[in-house]
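I have placed the structure first, in the form of structure tokens, so that the comments after it can refer back to it.
Of the protein chains in this complex, one is absent; all others appear in place.
Right after this comes chain A.
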Amino acid sequence: MSTGTPMTTTVPTGPGTGAPPAGAHTPGAARGPRRPGRIRRGALPYLLLLPALVLELLVHLVPMAIGVVMSFKQLTQLYIRDWGTAPWSGLGNYRMSVDFDAPVGQALLHSFLVTVVFTLLSVALCWLIGTAAAICMQDSFRGRGLLRALFLVPYALPVYAAVITWVFMFQHDNGLVNHVLHDQLHLTGRPTFWLIGDNSFVALLTVSVWKGWPFAFLIVMAGLQNIPGELYEAAALDGAGLWQQIRRITLPSLRPVNQVLVLVLFLWTFNDFNTPYVLFGRAAPEAADLISVHIYQASFVTWNFGAGSAMSVLLLLFLLVVTGGHLLLTSRGRRSADV
């Protein structure tokens, strides 16, 4: 413990005890007036960080730890009133979750795959639309401010209100979507079901992209402001067309922004609970059975909170691996770019 730095002297007043133990250092008590001053100066930054640290612990880490503990328990309806009495199940919940030959594991795997495909498509579309819109909005023209504000509306609306509106629009009998596609344009032979059956995936993807692309638009727009105009002017003098400018200047310059943007969009979309829950309720159609609702159903609806926690921990691990991998790859790219 004692390394001779001023910090070690904070130990007696550290977070564990809160106050210097009265009798422990009686020999030093004579020099008391000078020492506490030194202590506090060295320790002050840490003391000031302490409230934030405690809050972080309470808000993030403790619930996570409790979730991990729950995942090792057989926490069914018989025990939820008094968690302490729930028997330990060891790795039982995990074994059940990843046993892909058994129905529960199979359903989880199916839901996971649906979520992966959904997330990849949604992030790609959000990014594509957002970037295209941001580039189109780059040059100033009359009404640009208005359009920018308009584009951000889906992002600013409360999720529930926005998605419930989509539910009405997707209704089979009276919905706007079928009215336009079937009644007006006669594109479909008969009205389509959007909220049940296989088309629910399309409905979910539509709402997700509608909700997500303004964020990509916002971030890319901010990123574009940092690209010096001279680059474009020089490129134009060299005879580069619009497409070449985008490919050679805009996209490479946006790379750091995109790296963060894609990661954030991926995490948000993968974990999104509100959109599928409001669209489909507690029992999502198989084609749109996203993992967040699936886990919710596994824990809340079947009242097996241990299994639900185990699935959540697995999801957490997967996202950690993806995030870690992403950061590793992108930071390596950055380092080599710096060289």
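As a convention for this text, a residue touches a chain if its C-beta (ideal position, glycine included) is under 8 Å from a C-beta of that chain, and two chains touch if they have at least 3 such contacts; residues count from 1.
The rule is simple: contacts and distances are computed from a predicted model.
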The complex's invisible chain, by UniProt name, from "Sugar ABC transporter substrate-binding protein", "Glutathione transport system permease protein GsiC", "Cell shape-determining protein MreC" or "Cysteine-rich domain-containing protein": "Sugar ABC transporter substrate-binding protein"
Touch with the omitted chain, as defined above, among A:Leu58, A:Leu91 or A:Val153: A:Leu58
Of the candidates A:Val68, A:Ala107, A:Leu205 or A:Ala235, the residue in contact with the absent chain is A:Ala107
Considering the complete complex, of A:Ser97, A:Thr119 or A:Gln297, the missing chain is touched by A:Gln297
Out of A:Tyr155, A:Phe193, A:Tyr232 or A:Phe273, which residue would touch the omitted chain in the full complex? A:Phe193
Even though one chain is hidden, which residues of chain A still touch it in the full complex? 15, 18, 36-37, 40-41, 43-44, 47-48, 50-51, 53-55, 58, 76-78, 80-83, 102-104, 107, 171-173, 191, 193, 195-198, 281-283, 285-286, 297, 300-305
